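Missing here is one protein chain; the remaining ones are kept as they sit in the complex.
== chain A ==
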Amino acid sequence: MTLPPESRPPDPRPPDALSAETLPHQPLPVEQLRRRLRLAPHNRQPMLHRIFRADPSTVRDALLYLRERFDGSAGTEVLSRLELALAEVLNNICEHGGTPQPDPLHRPHSPLVHLFVVRHVGGIACAVTDDGRPLPVECLDPRNLPHITDEAEGIDHDILLLPEGGFGWYLIQDLTASLSYFREGRRNFLVFIVPVDKAEAMPGNLPF
């Protein structure tokens, strides 16, 4: 994973400096030291701000970083729901946000995403902004699953009618609360909370 320079933790000393003479105990592997530096300090809440061009690989990197950064800040179930909700939001930006720009080289324009995530009372608050195409407002309408017929169980002849897409916004709406959207200037702003209930809060963290 490549981190942008501003979020890269300071390098620990080179491995050869971590000898038995300078460190009487078994030295931690460098990657483990780096990971420890990325975690929020004791009794602080983690937050994340990351800027990237929307692309499936940068989305994957951002989500891996998120997982590491928020590790231990809430139950694994909550963090998994957070990761899935953000994956769906960011995938949508990759897939639908881009526009072919009328620049001389006709290069496609990948939206520039700003991702903010912060642990908050009652949940994990997320804000995703991008300079891609406006989000169609109907995406936020309450929705059902894409059509799986009621007799879906046991039907063979309708397999070809199964939807292969259209699950994203359903999942986002299911996994989040207080979902809201606005467009300001040339940017989309999508904000939501992934709720954390009492049982899922970690000891030493915010109430819930």
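Heads up, the rule we're going with is that contacts are C-beta pairs under 8 Å (C-beta built on N, C-alpha and C of every residue); 3 or more make two chains touch, one makes a residue touch a chain; residues count from 1.
Simple rule for what comes next: contacts and distances are computed from a predicted model.
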Record lookup, UniProt, unshown chain, options "Fe-S cluster assembly protein SufD", "Anti-sigma factor antagonist", "Toluene 4-monooxygenase protein D" or "Cytochrome c oxidase subunit 1" -> protein name "Anti-sigma factor antagonist"
Only one of A:V121, A:L145 or A:A177 touches the unshown chain, namely A:L145
Missing-chain contacts on chain A, rising order, are 56-57, 59-60, 63, 77, 80-81, 83-84, 87-88, 91, 94-95, 145, 148, 152-153, 159-160, 162-165, 167-168, 170-171, 174-175
